[in-house]
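Data first, discussion second: the structure below is written as structure tokens.
One protein chain omitted, others in place.
Chain lettering (A, B, C and D) follows the sequence in which the chains are written, and residue indices restart at 1 in each chain.
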Amino acid sequence: MTSVPTSHVLLLAGTLFAIGLVGLLVRRNVVFMLVSIEVMLNAAGLAFVAAGSHWGQADGQVMFIFVLAMAAAEVSVGLALVLRLHQRFRTVDADAARELGGEGVASPAYGAVAADGGDE
Amino acid sequence: MLRLAWLLPALPFAGFVALALLGRRLPRATATAVGVGSVGLAFAVAVAIGAAWLAAPPAGGAYVQHLWRWFDVAGFAPDVALFVDPLALVMCGVVTGVGFLIHVYATEYMRDEPGYARFFASMNLFVGSMLTLVLADDLLLLYLGWEGVGLCSYLLIGFWYRDAANGRAARKAFVVTRVGDTAFAIALFLIVRELGTLEIDEVLVRAAAQWPAGGTLAILVAALLLAGAAGKSAQAPLQVWLPDAMAGPTPVSALIHAATMVTAGVYLIARMNVLFALAPPVMTAVMIVGAATLLLGAFSALAQRDLKRVLAYSTISQIGYMFLALGVGAWSAAVFHLMTHAFFKALLFLGAGAVLLATHHEGDVLKLGGLRRRLPVTFWTFVIGGAALAGVPLVTAGFFSKDAILWEAWSRGGPVPWAVGLLGAFLTALYVSRVILLTFFGEQKHAAEPERGLRIQLPLVALAALSIGGGWVHGGFDRFLAGDAHGGEALFEVVAAVISLAGVGVAWLAWRRGLWARPDGALQRFWRSGWGFDAVYHTLFVRPYVWFARANARDVFDRGADAIAGLARGGNRLLVASQDGRVRTYVAGLALGAVVLLAIGVIFARPEPAGAETATEVRP
Amino acid sequence: MNGTDLVALGPLLALGAAAVVTLLSIAVRRHQRATATIAGLGLVAAACALPAAADVAPRQVTALVRIDDFALLYIGLFLAAAFATIVLAHDDLRRRAEPHREEFHVLVLLSTLGACVLATSTHFASFFLGLETSSVALYALIAYPRSGPAHAEAGLKYLLLAGASSAFLLFGMALVYADLGALSFDGFAAALLAGRGTPALVWPALALVVAGASFKLAVAPFHMWVPDVYQGAPAPVTGFLATVSKGAVLAALLRLFVALGGVERPVVVWTFGALAVTSMLAGNLLALSQRSLKRLLACSSVAHLGYVLVAFLAAAPVALEAVTWYLVAYFVTTLAAFGVVTVLAGGDREADALDDYRGLFWRRPWLAALLTGCLLSLAGIPLTAGFLAKFYALAAGTSEARWALVVALVVNSALSAFYYLRVVVAMAAPAPAAAPARRVPLGAGVLLAVLALLLVGLGVYPAALTALIRATATALS
Amino acid sequence: MSLLWLVLLPVVGGLLALPLRDRGARWVALGALAAALALVCAVWSAGDGGRVADLSLAWLPQMGIRLHLALDGISFVLIVLTLVLGLLAVLASWTEIRERVGFFHFNLLWTLAGIVGVFLALDLFLFFFFWELMIVPMYLLIAIWGHENRTHASFKFFLFTQAGGLFLFVAILGLVFVHQQATGELTFDHDRLLDTPMSEGVAFWLMLGFFVAFAVKLPAFPLHTWLPDAHTEAPTAGSLVLAGLLLKTGAYGLLRFAIPLFPQASATFAPYAMALGVAGILYGAVLAFGQRDLKRLIAYTSVSHLGFVLLGLYAWNEMALQGVVLQMVAHGLATGGLFVLVGMLSERTHTRDLEKLGGIWDVAPRLGGAGMVLVMAALGLPGLGSFVAEMLILFGTFRVAPVMTALATLGLVCATIYALWIVQRTFHGENRGGWSFADLRAREAGVLAALIGALLWLGLYPQPVFDVARAALASLQGVVSGGHS
Partner (left out) sequence: MNVMFYVAAVVAVACTVRVVTHVNGVHALLYFVVSLFAVATIFYLIGAPFVAALELIVYAGAIMVLFIFVVMLLNRGPQSVAQERSWLNPRAWVGPTALSLVLAVEVGILLFAGDLELETQTRVAPKEVGITLLGPYLLAVEIASMLLLAGLVGAYHLGREGGREGGREGAHREPGAGR
């Protein structure tokens, strides 16, 4: 068996998590955002497995399985939503879908609000 | 008979209530009957009480009538009670008697006024308040009357309310007297704290027993009372309101600003003379105030062009005499002068009113002249009044009362107050002669209607009679008031007589040479402006006050609330901007939060010993 | 696992079974009313299972869940909220003329199940799975209608952000596990007691877990999705989202931190204290200028969770009582508010813009009165449940002498009144041209009446609820 | 139970008035208030002058909260004032309020119910309950039936009082927990919380919490800035209730709670409080003079008058306290009357701008006469209630703080200035606006006559009020005895 220090594995997991986070923050394509979330979830799973192996318990792997299940469920719903969004907006640009979003958004529905809002 | 004392204030008050509530709906005759009748009845009551008193003076020299207990809090229990003694009786007599005559006069003078009922309502209220003031057994009740007459003064000065200048004069009168009242009020606080009561007799007894002569408390209280008296009686430095108060109808000037209200300060000091006696420095101060005001008023009177303003400054000056007398401790002389002054000054004002009626309110003496033929009754009564004011010897009341003051000034105060008084007497004779000469002699410069009827002339004549006869009762007056009488030294009487006659003579010479009509010099302007007091007060108090109130009308402290609102609005803008609808922004928030929470974890978990419950609790 | 365990799990089992039965009924025949009835009956059945479960409580069923009075109270609360959601949605879905309205009920049941699991969880696995079950169902619920403009957008936003937050949560859990070697709450306590693990690792790792949970609670700065999603989701779902999913996470956090030995540690105090203060401020400031009622309520909910966290930070018995009281009041108020929003929807759009509420007092006096009651309750004005709730939060903060938090709460409370009152004033304004008003359906009407009674009842006679909560809170501490 | 009914009568009346239109709502309101007035008089006359009625029921026993209401002299005086002014408020808005009449009276009655509750509550939680309860309907009164700038003003009113109220709440909770720690008893009862042992520092901070809340309501300088806005924009009945009653709750809170609960801390704080009082007297009076809006002007006079109350409260001797009680009543009548008068005036002229008014006496001498009397009451003219009240306060205060009293006395001069300014700019002067309208109608004259009559009565024979309040004040002073300067 290897004797990789657990901390190194966790560090790898942390790195992957951070990369996933960067992806989530940077990409505008919804699909890529979902992928980035998958990266993060996978990193978390890796951390679970490493921890389980650290303690010599099966619980870590069990948790990984649950993470996997959750990732699958999330992705399926997510992709379904992406398709619906694509139908509606003809794009996968997350920023394009901004019908919601208060006064910060210059959409005709809510853009007029900022002017007279906040009267004290 | 004395039990009817309550009717004295009650009658005019009843008149006031009736006129105030029903005024407009009453026929004019009824309003007249109510307005004049109430004061006439009060006069009758006063006479009856006086007669009863003379017939059988009550034991102790005073009669107290308790009406009801005003309130009773923490042992402080002022009564609404009337205190009748010779001093009060004299004042009542003056107020109701002169008041009645003036009311009668006013029925004609105010004949064409739309506010006829309002006028008499105010006048009745004034008489009632003034009687409350002089009859009050308790300083708090006296204060009620004191403020009440102030209010009436305000209402009547501003009687012709459409003219903003009248309003200004009225306000000035009220505010300036109220400055004095504030001092009066503080004196009351002190008395209550130290002596526990405001009942005048009791206060005087306790003060005499508890306060050593010349003690700080006595001095403080007396000084504060002096300030109050000075405000009401238009003494320096609070005299500035009285000349402006001439904006009111002439009967008002006669009643309130000559005969009665302005002498309330004299009455107060006379009433509290025991207390003042405990404070010699304040007595000196009273004397100095009196002397200063005397001269100040006299010089100003000399330079006035308006008939009524001359009389106003004359009033200031004459009350200065009274203060001078009070200051040297001759309070009965002061009150005697108060009485005679009430007669002849009221007469002069009513005469001036008659002139104004005839000339359509042209009061500038330089534009008048030669009215002696057109207005004979007015002329003769005015001359009598003027003579009394000038102190023309032997035939006028003013001579006796002024002479008494001069004599007392010499005998109790020494040569300086006497000399001041003498100088004042000369000036008085000078200015009053000037006015008479300019108004009634020479050629007629201004058209004048003939004299009005009996209701004008009767009061003039009656007052003229009093102005002459009032002086002859001097001895009896003193006995009545103070229990003893002392005649003046003949030598002094002669000196005073010569001085006043000299004043008349100088005035005649100057008139003959046309000096009075010469253009003004700087000194004259200075005197005419009342020695510049108005300008100084305007710069020192009025303008800063108005400036601050106007500049800060929007209240700087409100800006604090605005600042908080601004802060909230700023925070709102910032946060709203972050709600841009972009998922990535929201994820950034998420990540930022995680990073911060992690940092909190890293920072605060580190120093903790493993697994142990913390002992030191950090609480945000 | 034996019979008693099954009795204890009864409510959860009933709920799961109800979901499956409902799904099957859809397969048999699509019929909204029937489906809704079945789902409602499922909720009732689950509720009926509560007393039986209470008889055997407290009971630890495997390491994963613990059925005790505390959990049962929360489950009851969630069931009631889910029932209310179904009643309201019934009306809402019909109005939208959706073609497929039936799956909605299955999703509500599943999401409720997840919430119930959370309330009972004593283990990271059940914590996480409960959370995700609740969430995944919610993604679909938010984006459920096809008619409205932005439902899909809201759903996707929620999904992306929830996914990311779950990743944080999981990563934190993994680190905790790596350090302590346990995944159950009791295991943590034991490990900490035994001196195992490094506090310097455990508490930051827990901070990540808290970060993940905070997203669900929508406390600042994890709150940014709230206005968009609240606005984008159909009103009944928003009500559900605002109540059940938050309440469940809060219950789980309570359990976790009580097991970890309370909230006395500076790190915990600072973590939650910071979250509380930023939430109150962010929520209230953001709400000041909102012109959409749903967004306004969203921002207000951010602030309210901040208030709850103040209560959360008190010592155990007080905190449990205060948090639970607050949640009950908040549930009642929020459901009523979104109920009114739902009922007022007309034609093809929801009543969302504040202008829709102008003159409501004169058009729909009862609804306006109820909404006013809700807003006043949220503002913490007497005669409403919210007043007592705020009292509890402040009492909890004061009892632990957390003056900074208390002052923050006070200042924010005053600030918040501004926007609540703005709505009230808008409603009292003269009525504009009368728009045709839909009649309030019977079910929703009855529901709203009950909520209104509760809203006032709790404010006037709070003793009964306090007694109930006090009885259950002992189960935990 | 009758005390509970005292609160419930306006509440029920409000609910009954809610669906009614115009006349119906008005009469219901009058009926409810009159009934409450009769009830409170009956309850009082059945007692012996002490705490005549005392009701204590369990409410939230787990937290030691009880429904504890009691009526003593001070409460009685203030409740009678509340109900009388309430009646007048209904009458004063008879023609002014024309829309949403039912809702208006609902709010009015609920405000009054809250105020009555505040004056009755002896459980601190209950007190706060009523304290908050009265704010909302009051807010609505301003926000819905107010003048042009009502939104801003109503928010300001609400936020100020709400913020103050919450500090009060925190202080109450703090006190309760301190009490619990010291004695093991969890209670919100006023009677039991007296004499809670606590350190000086704690007492001071808690006292400050109470003080801030009450000072906002009073309003004490410099927390007064909400008042001018609220007064200016409120409808007549709102201004009447605000000036006549709501402000009194602040004074009442100080009198009943802040000082007795923390005698030592209050004694320490007294000089500062009195200084604030004096500052308020002078500042309010000066600023009043600078205003153009008549209602705003009167609002600032309230700041000035309530400064006397603050001053007298912290002097804490019988004379000053009796003065405070009387001042509360007299200010309620006088300033309330002024607001009513301004309401009648602006109902006719549609302006409150002093630059546009003037010469009203020409047109409406009865209105002018009434205005004159009320203005004189504002400047403390003897013979009217305010005079006795202010004098007593000053007499009492002079014993503890002569210099401050002397400064406060200057306020009388400033009061004269603004009071005469009102007369000048409104009734006197030329009729520049070309006003022409009917003088007071019978109903209006009746309202004003009642107020003026009451003021005269208080000015000439205020003893009944003192007699009623005496026992209650004595017991309050007994609580504090020894703890105060």
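Some observations on this one:
The criterion applied here is as follows: a residue touches a chain if its C-beta (ideal position, glycine included) is under 8 Å from a C-beta of that chain, and two chains touch if they have at least 3 such contacts.
Everything numeric in this text was worked out from a predicted model, so none of it was measured.
Here the chain not displayed is in touch, across the complete complex, with A, B, C.
The chain not shown here is touched by just one of B:394, B:447, B:567 or B:592, and that residue is B:592. Screening C:73, C:87, C:119 or C:136 for touch with the missing chain picks out C:136. Although one chain is hidden here, its contacts on chain A can still be listed: residues 1-12, 14-23, 25-29, 31-32, 34-36, 38-39, 42, 45-46, 49-50, 52-62, 64-66, 68-77, 79-84, 86-87, 92-93. Interface with the hidden chain, as seen from chain C, comprises residues 1, 9, 16, 19-20, 23, 61-65, 100, 103, 106-107, 110-111, 113-114, 117, 123, 125-126, 129-130, 132-133, 136-137, 139-140, 143-144, 146, 152, 155, 175, 178-179, 197-198, 200-201, 204-205. Summarising the interface, chain B meets the missing chain with residues 588, 591-592, 594-595, 598-599, 602, 606.
Note that in this section only the chains that are shown with their structure count from here on.
Should one ask which of C-D and A-B has more C-beta pairs in contact, the pair is C-D. One simple way to say how far apart two chains are is to compare their mean CA positions; for chain A and chain D this gives 59 Å. Averaging C-alpha coordinates per chain places the centre of chain B 75 Å away from that of chain C.
Shown for chain C are the residues in touch with two or more other chains, namely 156-157, 160, 164, 227-228, 288-289, 415, 418. Shown for chain D are the residues that touch two or more other chains, namely 151, 155.
By the touch rule above, chain C contacts chain B in their complex via residues 156-157, 160-161, 164-165, 168, 192-200, 202-208, 210-211, 214-215, 220-225, 227-228, 261, 264-267, 269-271, 273-275, 277, 281-282, 285-286, 288-289, 400-405, 415. In the complex of the two chains, the chain D residues touching chain B come out as 156, 160, 221-222, 224-226, 228, 286-287, 289-292, 317-319, 322-323, 359, 361-362, 365, 369, 372, 376, 381-383, 387-388, 391-392, 394-396, 398-399, 402, 405-406, 409-410, 412-413, 416-417, 420-421, 424, 427-431, 460-463, 466. Of all residues in chain D, only 58-63, 99-100, 103, 125, 128-130, 132-133, 135-136, 139-140, 143-144, 151, 154-155, 158-159, 162-163, 166-167, 169-170, 173-174, 177 touch chain C in the complex they form.
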